[in-house]
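Every protein chain but one is kept in place in this view of the complex.
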Amino acid sequence: MSKHHVTTTINGEPMEFLCEAQQTMLDVLRDELHLTGSKEGCGSGDCGACTIILDGKLVCSCLMLGVEAEGRKVTTVEGIAMGDTLHPVQQKFLEHAALQCGFCTPGFIVAAKALLDENKNPTEEETRYWLAGNLCRCTGYDKIIRAVLDAAAVMRGEASA
Amino acid sequence: MSYLDKATLKVVGTRPIRPDGVDKVTGRANFGADMVMPGMLWGRIKRSPHAHARILGIDTAKALAHPGVKAVITRADFPDITPERAHIGTAPHNLRDLSRNCMAGGKVLYEGHAVAAVAATSPAIAEEALDLIEVKYEVLPYVMDVEAAMADGAPVLHDDIFTAGVEPKPAKPSNVAKMVRFAKGDVEAGFKEADLIVERRYTTQPVHQGYIEPHACLVSVGADGQTTIFSSSQGQFMVRSYTARICGGEIADIRAIPAEIGGGFGGKTIIYLEPLAYMLSKKSGRPVKMVMSREEVFRATGPTSGAVVEVKIGAKKDGHITAAQSILKYQAGAFPGSPVQQGCICGMAVYDFPNSLTVGYDVLSNRPKVAAYRAPGAPIGSFGVESCIDELAHALKIDPLKMREINGAKDGGKSTHGVTWNNIGYQKTLEAARAHEHLKTKLGPNQGRGIASGYWHNAGGESSASCHVNEDGTITVTEGHPDIGGSRASMAMMVAEVLGVPFENVRPVVGDTTAIGFSASTGGSRVTFAGGMAVTQAAEKVVEELKKRAAVIWDISPEAVEWKDGKAHPAGPNAGSFEPLDLPAIAAKSGRTGGPISAEVQINAQGQGPGFTTHICDVEVDRETGHVKVLRYTAIQDVGRAIHPSYVEGQMQGGVTQGIGWALSEEYIYDKEGRLENPGFLDYRMPVASDLPMIDTVMVEVPNPRHPFGARGVGEVPLVPPMAAVANAIFDATGVRLRDLPMSPPKLRAAFDAEQPKLAAE
Partner (left out) sequence: MPRVSYTAPATVDEAVKALASAAGLTKVLSGGTDLLVQLKSGRVKPDLIVDMKHIPGLIGIREEGGFFVIGAATPGVMISANEKLEHAFPGVVEGVDLIGSTQIQGRASIAGNLCNGSPAADSVPPVIAARGTAIVAGPKGRREVPVEAIVTGPGRTSLEKGEFVVEFRLPKPKPRQAGAYLRFIPRTEMDIAVVGVAVDVTLDAGGTCTDARVVLGAVAPTQLIVEEAAKALIGHKLDAETLAKLDAAAQKACKPITDKRGTIEYRTKIAGVLARRAAAIAFERAAARA
């Protein structure tokens, strides 16, 4: 079976890859493009460890075929920091110890960034519901929520970075 | 040296950013599935569709002939392990059982049991090859329920297992692999003295550790047997030795590199994939990568036991307990080894019962072999005991917290399993609970509050660590424990404290099996304790060496040098004679003063301090739907000394959350053929962010004087009380007592409906 040639933009950079039709975007990111930051936790869209941003919308890359990236803009966890400057969400995750094993963290970082892009002042409840599709087994979510709310405050200019 | 005085500490007790943190928030950190090697193949496993069956034959010819397939393996490729060779050193697992769990031989013992594996040039081809493997089965009757498995006439899984712990040794094989028993005093006499006896039966279902990262490894076996294993596990030394024994290789030929690990909670203290990947790599001559799907994780890796817990407690009217008894029946799954012994011990250990008896049964059934899960056995035993204590307290009209103040473990008391307590913090957790603002807040309609306590003994054991002064005066600390919760930061903090340097100058490394001496696995809440002891001793040895080097530089006696604030100072008669020397200064001259400055330490840590905890939980119940909402949760724990408080809090919050899931929504659901119906995160329901409130933590510190910094293990005991705390809160809210986990909405609704006629009659 011949492969599909896909042209796309990932983290602001034009990219091309070859893939078989049944390869998911997650498979392509990890196995073809060696962007292993996005993780497979379940392969069925229930854990959010594979979360990416597709044309501005939060999606599970395990539920998208690689071929569907044609002509689209993709952001992965590798594209959240700006060079060696961490995004406020990343910085606050570190300060609040909002990660233990760190496996779910890339998915949370991408999802939290998307939340704050859309809602500059989310409540605790809004944050919890937005992040309900990201499973964490280590932290109990407490420090994650605090980190996201603190990052939001920083981005609003109400708290120090 | 002792660093028990908190006031003198500069680094320990602060909250620096963990050294592996930036890699983890940017996606740069390498977990088990993230590595590649040139020529790499993909491995996949063929699994049994039957809960219990004899394997009559396996035909792999078509699979092997499929284009792109480079190797196929079955049980025949693995050496037999005799019972005499079933253990390695002090490792707890039976390798003969583990080998047959990794690859079934003769019989399949649970749905999902591995029967064959392939390695191919792409995942799609490997999966196609699985379909081409033909396995003939003779389906056998199976048994799932623990009491059904104990009954006469149950299908017996192993005809060479006779119940251990029973005299005389039974003549017939049994599904009861072991019986354990601990007793104190005379329970019969004790019950006679009681004014009131409560006797209840509690049941739980198997629950999975639920780590988000599925098992993954990459194994490369050279033609000469030299092997590299890259995998995520809770112990690279365990990976090395278990793979060697199961595959018939030499331990020294294997280099096991610990990947970052995406959660373990005990479930990754054994292996499933590495021996299979090893054999596939050996046969194909190429590296083989194997990653489990989430479905495979559920079907084939150990959950913890489901169980029956029968508790009987008698007390005087004033609340003093006169006797307590528990009978625990735990599912081991397909091979022996449930944590029933810990369940017996830990459920009872919270209290100084004058008379007590606990009996446990380790029972085989056609389910995946259970694996350790955070304080293995204790949460189940405590669900029974803590619920029963609550039932007794309510029957006596005594406040549940007071019940624990009266009967709880104290220094000088003796546990059911024969330990005399010394330097424990249980009463302090009760005092902190009593004083906490949480208890003073009012509850609304359909809301209730529950209290429960827990105990875990924590572990010590073997750890190695090395401490090196680099040429620029920075420090590298190498230890052998995979970091599952932020421990490497704590290691660096302890070393920085000993050396008197900033945390940022110390870089901790989790070394592979060739980089550091033997270290037992990450588990048992032992790393900060035992690993911390090892790194502290290594750093102290380095300090001694640094003082010697300063003495050489100054040409004075080494006894006349002291180390303070990260510098060597001349002391005694030479005080003030020389400028202090810091690490960069001494390091710069190390070649001329004796060579590299390094120390390596190997210990078998003793003196671990047990951990006690008390939890307070508020819930709100929807009586029409049976839905339970956790409104507020406070966990109060004796942590000894919090080396890095944020990560200690994190352990408490994580354990509480797993417990809430266990209490309300997590369970294995099987169909009539013994097949798992919910092998995924959709229907195996773990708590999500919107299910929970913030989780408040109170760290009580009763330092353990046997550890240089006073640390106790903290990671496991948080999972011990939550199920009873939630059950007790539901009772307080509704007057309805649930004794079967999970306490899911249909069960609550049914319980309310059953109460209705009574309420109507009143």
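Should a chain be cited, it is by its letter among A and B, assigned in written order, with residues numbered from 1 in that chain.
As a convention for this text, a residue touches a chain if its C-beta (ideal position, glycine included) is under 8 Å from a C-beta of that chain, and two chains touch if they have at least 3 such contacts.
Since we're looking at a predicted model, the values are computed, not measured.
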Counting contacts across the entire complex, name the shown chains the missing chain touches. A, B
From B:Val22, B:Leu64 or B:Ala124, the answer for touching the chain not displayed is B:Ala124
Residue ranges of chain B at the interface with the undisplayed chain: 124, 127-128, 293, 295, 624-625, 627, 664-665, 669, 677-678, 682-683, 685, 687-688, 690-691, 744-746, 749-750, 753
Write the list of chain A residues that the hidden chain touches. 1, 4, 20-24, 43-46, 48, 51, 54, 57-60, 62-65, 67-68, 70, 111, 114-115, 129-134
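What we mean here is this: only the chains that are shown with their structure count from here on.
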Chain A and chain B, separation of their C-alpha mean positions in angstrom: 29
Which of the residues in chain B end up touching chain A in this complex? 15, 17-18, 20-22, 24-31, 33-34, 36, 123-124, 209-214, 260-265, 291, 293-294, 484-486, 644, 646-647, 649-651, 653-654, 656-658, 680-682, 686-690, 692, 694-695
Write out the stretch or stretches of chain A touching chain B in their complex. 20, 22, 27, 30, 34-44, 46-47, 49, 76-78, 80-81, 86, 90, 93-97, 99-106, 109, 124-125, 127-129, 131-146
